[in-house]
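Notes follow the structure.
Note that this complex is displayed minus one protein chain, with the remaining chains in position.
Each chain gets a letter, A, B and C, in the order it is written, and its residues are counted from 1.
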Amino acid sequence: MKIIGVIGGSVVDKKTYDIAFRVGQLIAESQATLICGGMTGVMEAACKGAKAKGGITIGILPGSDPADANLWIDYPIATGLGHARNLIIINTAQSLIAISQGYGTLSEIAFALKSGKKVYGIGTWDIKGITTCDSPEIAVSNALINT
Amino acid sequence: MKIIGVIGGSVVDKKTYDIAFRVGQLIAESQATLICGGMTGVMEAACKGAKAKGGITIGILPGSDPADANLWIDYPIATGLGHARNLIIINTAQSLIAISQGYGTLSEIAFALKSGKKVYGIGTWDIKGITTCDSPEIAVSNALINT
Amino acid sequence: MKIIGVIGGSVVDKKTYDIAFRVGQLIAESQATLICGGMTGVMEAACKGAKAKGGITIGILPGSDPADANLWIDYPIATGLGHARNLIIINTAQSLIAISQGYGTLSEIAFALKSGKKVYGIGTWDIKGITTCDSPEIAVSNALINT
Partner (left out) sequence: MKIIGVIGGSVVDKKTYDIAFRVGQLIAESQATLICGGMTGVMEAACKGAKAKGGITIGILPGSDPADANLWIDYPIATGLGHARNLIIINTAQSLIAISQGYGTLSEIAFALKSGKKVYGIGTWDIKGITTCDSPEIAVSNALINT
């Protein structure tokens, strides 16, 4: 099974939300499982997109209550570990798609690159090691090849 | 969705293995999802039982490589956190079934009771707060009611 | 350097508080460093005792703000990991003294015994593997020998 991670901010603008939604759709259409932080913003949009196409979604939550997950999470994993949960997403995903530019996203990108995993970025940090992609289609097709 | 946690040792005798296998079967037959530590022993037996009945299994692994999971895990969550991963199982499950008597299992029982979750025990520690059950059938039916 | 861990509940009665205070005094008089969870109850009492004798105290806090520590902590380590911080106390201490009977304390006892560390108990759980002690003096002298 392919598991693709989607990382990005919890508060994002409409354009970014739409990109994340499209990324989620494409992951689901490819029969891959989507893993993310399970909360709002990019995470919610990607899950909503995945569920619109019948995909499966896993949310690695910062809190200790599974009910904190957004409504499009199939499997809410309640870590109770705060930001440390970011590393679980990185370890579990086979490749990552990074959307938006928060510091939390940067920490996940850094952990992913440290772990030797491929990161495909759309509108995110310009860090040595990221493969910048012009569209959700390019990012997801790359992420699938490198899993 | 109901998520039932199965906790128990990674090295167990045949009788305990068979009990865990039966617990896994019953969880799957009840359409509940099984969550466990994803490794050998009780964890493997329960997952094998669940998959024999078409159930879904989540493994919360101590290591950072999803490939460490036993072969009957559908969703291997690689935490890289060692024993601290035990708390994620407790936080995520709605109720717990404890099998066997190791110290790791005791730590999970303690965390579950501290979190106010019900623990149904078969051949495990006799700790104030655990509901001791005589069979897998009783343990699973209780666990389902209390989720 | 010897590092002794003191584990116990955050809400305790006067008798238990006094025992923990005495344990802290004895650890400090032995030139050992005291490590604990850094919060109230047994943790606070032990730290207060240690500081009364000029000892050094380390608090491994559940939250992410060092200011959450009790006032008798020299080095507040802010983990942000909730209950998972308990394992850090166990890994860092050379031996443990357990006081009182909460489930959090039980989880720490279980982790310590799983890690092969000695646990000296005063008025705590009666678990196979714990060495029950009749007084703070006996507990601390044992803990020092086994570090």
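By our rule, a contact is a pair of C-beta atoms (placed from the backbone, for glycine too) under 8 Å apart; a residue touches a chain by one contact, two chains touch by 3 or more.
Worth saying up front: this structure is predicted, and the values here are computed from it rather than measured.
Shown chains touched by the missing chain in the whole complex: A, B, C.
Remark: the omitted chain is touched by one listed residue; of C:27, C:45, C:78 or C:122 this is C:78.
The omitted chain makes contact with just one of the residues A:17, A:75 or A:111: A:111. Listed here are the subunit A residues that touch the chain not shown: 81-84, 87, 102-104, 106-107, 109-111, 113-114, 127, 129.
The chain not displayed touches subunit C at residues 1, 3, 33, 58, 60, 64-66, 74-81, 84, 87-88, 91-92, 115. Along subunit B, the points of touch with the absent chain fall at residues 64, 80-84.
Basically, only the chains that are shown with their structure count from here on.
Subunit A maps onto subunit B through a rotation of 180 degrees [Cα fit, steps of 5, range 0 to 180]. Where subunit B touches subunit C, the two copies mostly use the same residue numbers: shared numbers make up over half of all numbers in play. Work out the mean CA point of subunit A and of subunit C, and you get 40 Å between them.
The residues of subunit A that reach two or more other chains are 64, 80-81, 84, listed in rising order.
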